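In this view, the complex is presented without one of its protein chains, the others remaining in place.
Per-chain residue numbering starts at 1, and chain names A, B and C are given in the order in which the chains are listed.
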Amino acid sequence: MAYTTPHLAACAQAIAAAGLRLAARGLTPATSSNFSMRLDDAHAAITISGRDKGALTADDVMVVDMHGHAVGSATRPSAETLLHTHVYQRFAGANAVLHTHSLAQTVASRLYASSGVIRFEGYELQKAIAGHTTHESQLDLPVFPNTQHMPELVEKVDTWIAANKPLYGYLIDGHGIYTWGRDMAEAERHIEAFEFLLNCELDLRKLRS
Amino acid sequence: MAYTTPHLAACAQAIAAAGLRLAARGLTPATSSNFSMRLDDAHAAITISGRDKGALTADDVMVVDMHGHAVGSATRPSAETLLHTHVYQRFAGANAVLHTHSLAQTVASRLYASSGVIRFEGYELQKAIAGHTTHESQLDLPVFPNTQHMPELVEKVDTWIAANKPLYGYLIDGHGIYTWGRDMAEAERHIEAFEFLLNCELDLRKLRS
Amino acid sequence: MAYTTPHLAACAQAIAAAGLRLAARGLTPATSSNFSMRLDDAHAAITISGRDKGALTADDVMVVDMHGHAVGSATRPSAETLLHTHVYQRFAGANAVLHTHSLAQTVASRLYASSGVIRFEGYELQKAIAGHTTHESQLDLPVFPNTQHMPELVEKVDTWIAANKPLYGYLIDGHGIYTWGRDMAEAERHIEAFEFLLNCELDLRKLRS
Partner (left out) sequence: MAYTTPHLAACAQAIAAAGLRLAARGLTPATSSNFSMRLDDAHAAITISGRDKGALTADDVMVVDMHGHAVGSATRPSAETLLHTHVYQRFAGANAVLHTHSLAQTVASRLYASSGVIRFEGYELQKAIAGHTTHESQLDLPVFPNTQHMPELVEKVDTWIAANKPLYGYLIDGHGIYTWGRDMAEAERHIEAFEFLLNCELDLRKLRS
């Protein structure tokens, strides 16, 4: 079933509102970051490239198909659109994808790039990630090498999934985080939880060194 | 004597207002944290589980009895409700309990979990904790192991009290802080003071290493 | 010449406004900090003890004489009132005194308490302190031991002045900063500059260790 105009308008509104909240927390410096929502099986709404995320309106959101091509618009979608549509194709339950670019995300990605993963253990806030009911479990956040060529990243993500490892988000080295949720509220909760957990790990490294 | 409807409404209002202030300072990430006020000997008003603490209204507050069971409501109280009611049972002078989940609280709890206590000495701000009139005294904040089973935590707290050690709040490992006051203003002052003291201790550890 | 009622009202207003700005920057945790302005040779307007500095109004300000006694009011002035009136007595050009209690002020005071002074050199922002026209000069901020007995602190300050050392402000160990200016704007600029310089010194210590 195809998306309706009111549905698109509601998603654009939700994306702009989330962007304002994330920008207010300093997660989207210098026009970085991009946000999307699934519209239907074949389409997603996504932020237009280069816009200031602290001043988003519904007009800064456009439609793309699942190959990342613009639909009904001459504007250019984010360079990383394929990473969003890839999430919608791999995770049937994902309806919102957020990519931010905070200090902690960037610094952690560089520190853990060589090991390829950050493992969180013993944090109560792991329970904020969907499917986690105790701090006693382990939560792995992979770190993939950065590239300006999106298909390479898509392949890294697919390799992780193919190994049957759970995936709730990933970092890109020197870049930021991708995470998602069944709706925008869950995706925002995941961003907030990963941002908190990354800051804890970095602070503990400074204190234990 | 049983609480009245206007009294409940006033408490719900005070809880929501405190929540907004604490969320604005970043102490309640990803729907964590919970807040309560004593209504009478047998009841407390407490935040409903899972709500966004940065957008609380009086509708996000419910009534529980001192065993942590919902009263007059089908909604689910916070999973940690028993820690709140336990405070009301042990401390006759406590009328508001706050649990927050800041970066400093979490990081400090992990660093000091093995020693089981953080001792503050020489800080003027120790005077912000009720009963302290000089920076020359010692202020101990215990750190208890985390568990998803609340009665275990209740027991740890009781053991501390049974040893006749003063108790103004406690940390849970990998989690956050519990503190309280004779009213909401005092409980908030205690949160603010402990948060400040924890940040001082962590910063000094980084500088003295 | 005695102060007038409109003059007192204007000072109370200026104190409340400065308090709101300083509280918004996190310099006044847990009802700490106090602020004053000179009214005439014999009187000053000062914040009442224990008020929340983030919600100050002109009603939270009272009059004291230069011995720190309340004038025309049954309320209690800040416990540290004598430190304010002492500045007005020693520095004819000082018309506003600010005492704040930030993380950096507290942490720096503890780190430098044993040496008794923090020396700033090579910072362009030293020029924000009245009388400094170049980053090539040296700016000394003394650190005095904390005490609940104000006359001891007054004596430490007098000893410093008697040694003909310039004085633009001072830290108290485990506590916060006192600084002043010819008007409230200059006093606030001094607070902001010292806060910035202290944060620079602490950060450089972490980076150079």
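Assume a contact is a pair of C-beta atoms (placed from the backbone, for glycine too) under 8 Å apart; a residue touches a chain by one contact, two chains touch by 3 or more.
Owing to the predicted nature of the structure, the values given are computational and were not obtained by experimental measurement.
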Neighbours of the unshown chain, displayed set only, are A, C
Per the whole complex, from A:L103, A:V117 or A:A130 the residue touching the absent chain is A:L103
Contact partner of the left-out chain, one of C:G122, C:P151 or C:P166 = C:G122
What subunit C residues would touch the chain not displayed?
-> 122-125, 128, 133-136, 189, 192-193, 195-196, 199-200, 203-204, 206-209
For subunit A, residues in touch with the removed chain | 29-32, 52, 101, 103, 106-107, 110-111, 146, 148, 172-176, 202, 205-206, 209
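Heads up, the rule we're going with is that only the chains that are shown with their structure count from here on.
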Where subunit B touches two or more other chains, by residue = 206, 209
